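Remarks on the structure that follows.
Note that this complex is displayed minus one protein chain, with the remaining chains in position.
Chain IDs A and B follow the sequence of writing; residue 1 opens each chain.
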Amino acid sequence: VTLKVGVLAPEGTNWANSLKKMAKEIREKTNKKVKIKFYFGGSQGDEPDVLRKIRVGQLHGGIFTGKTLGDINGDVRVIELPFTFYHDRKKALGIVKKMEPFFNEKFAKNEFKNLGFFEIGNVYFVSQEKTDSLKNMMGVKIWSWEGDKLVSTMIETMKFVSVPLPLPDVLSSLSTGIIQAAYAPPLGIISLQWNTKVKYVIDLPISFSVGAFLLSDKAWAKVKPEHRKTVEEIAAKYVSEVNAGNEKDNSDALAALKSQGIEFLKFSKEDIERGKGLRKEVIGKLKGNLFSAEALKKLESNL
Amino acid sequence: MKVLRALDQLIEKLSTWTLLVCVLSMLSFSVMAIVLRWFNITLHWIEPLVRHLVFLSTFLGGVLATGRGTHIGIDILGKYLESIHSEHLYHWIRRVISLASFLTLAWLIYASYNFLLVELKYGKPVFWGIESGYLVGIIPFGFALLAYRFFYLFVNSFTGRKAC
């Protein structure tokens, strides 16, 4: 069986390289019975396109970020609530691990098999304008990932300007002025080359971004039972390799941004406090809507 | 035959007027968005609405192009036959073109209907609370209008009156 998997991470990144090694090892250990074919760099489209293609059966899986995971299982988004972990990514990752069985159960209910959660990293705002306070962010055209309810709710709550776009269009839209600001983990900022179009980074991680390697149940059923364990084990091994790699790539990326002369902006104490208030408001709007009260409770009890 | 003709013309009329509404609304909404931005106001539904208006216009514009016979094609053979005044063969070719187009569109309707069913099941609201499933409906709907027009061209080619 050949499993076709769409990935946004571009070819040549450490992430892509680890995935290639994963595919190779799986092919070898299953005597070429299970082949995984990755389509890197969004060549199969943005994540929603990949998800649609899985649903009509053209593709079999995807490496998705939280936004698209949330389209399948909204509970995952509690991890990405703004102003929850700040710089503490270790704590965030620990909670993801603790909640993994809970999430996987819901993925299974929605016809997906999860081969593992990725740490993508802390999410930063990048901007062409000097957005060093919430007030200065008013009127700046901020990208929001098309269909991302969490981010669009957050931006609307703050009364900021958001422009929904597919991820592959962000770079060109930054240079044509369709948007002036965007958000991503540092490794994403570098590998998508947004660093060439922005001048400022807000030095305050707003959220912790997770990803996962999902296969459709239909595709997973085609993998012979005797191979499933092998696939799961090899996947788990490379998921931790990717996570370690991503941690390093993120800190390297931050250093690279600094050395390129991109200015790191600090928010005032008051603005950070207002951020906490914002978090409550966003939760109020999304609880029972995007994610369940149960998921939120599990998160809070672990904090 | 009269009924088929009337239906074809109804499609032409409806498409023309809907297109007018689409173009004028995408124009006014876009201008409105620019003006509102001066006052730091954004209406989040404008962007997706306008994009779907363009999407709908694509099909309706195609419907008009079908009626006018102005679809872009390679048409080397047609031009050649025209130049040697082979009316009879040219007429036959027109017939094959409309039939092939109609059949392909029928296949497209089937394919996009299947996608529609999937999207209706999993879709999410895009703007004004309209689910993406309904918006995907633009595709089979648009292809159905196009298919009918090619069907009419095909039938019409047998009843004397020559298609353009």
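Rule of thumb we're sticking to: a residue touches a chain if its C-beta (ideal position, glycine included) is under 8 Å from a C-beta of that chain, and two chains touch if they have at least 3 such contacts.
Throughout what follows, contacts and distances are computed from a predicted model.
The listed choices are "C4-dicarboxylate transporter, large subunit", "Bifunctional protein PyrR", "Formate dehydrogenase-N subunit alpha" or "Phosphonate metabolism protein PhnI"; the UniProt protein name belonging to the chain that is not shown reads "C4-dicarboxylate transporter, large subunit".
When the full complex is taken into account, the listed residue touching the unshown chain is A:E146, out of A:E119, A:E146, A:D249 or A:D271.
Of the candidate positions B:L36, B:L108, B:I130 or B:V155, contact with the hidden chain is made by B:L108. Considering the whole complex, the residue from B:F55, B:Y122 or B:F141 that touches the absent chain is B:F55.
Along chain A, the points of touch with the absent chain fall at residues 4, 39, 43-46, 49, 52-53, 56-58, 146, 165-166, 168-169, 172-173, 175-178.
Along chain B, the points of touch with the absent chain fall at residues 16-17, 19-20, 23-24, 26-28, 30-31, 34, 50-52, 54-55, 57-66, 68, 70-79, 83, 93, 96-97, 100-101, 104-105, 107-108, 110-112, 114-116, 118, 135-136, 138-139.
Just so it is clear, only the chains that are shown with their structure count from here on.
Centroid to centroid, with C-alpha atoms defining each point, chain A and chain B lie 37 Å apart.
Looking at the complex, you find that chain A touches chain B at residues 52, 55-56, 71, 138-139, 141, 147, 149, 152, 156, 159, 161-164. If you check the complex, the residues on chain B that touch chain A are 37, 40, 42, 44, 47-48, 114-115, 118-119, 122, 124, 126.
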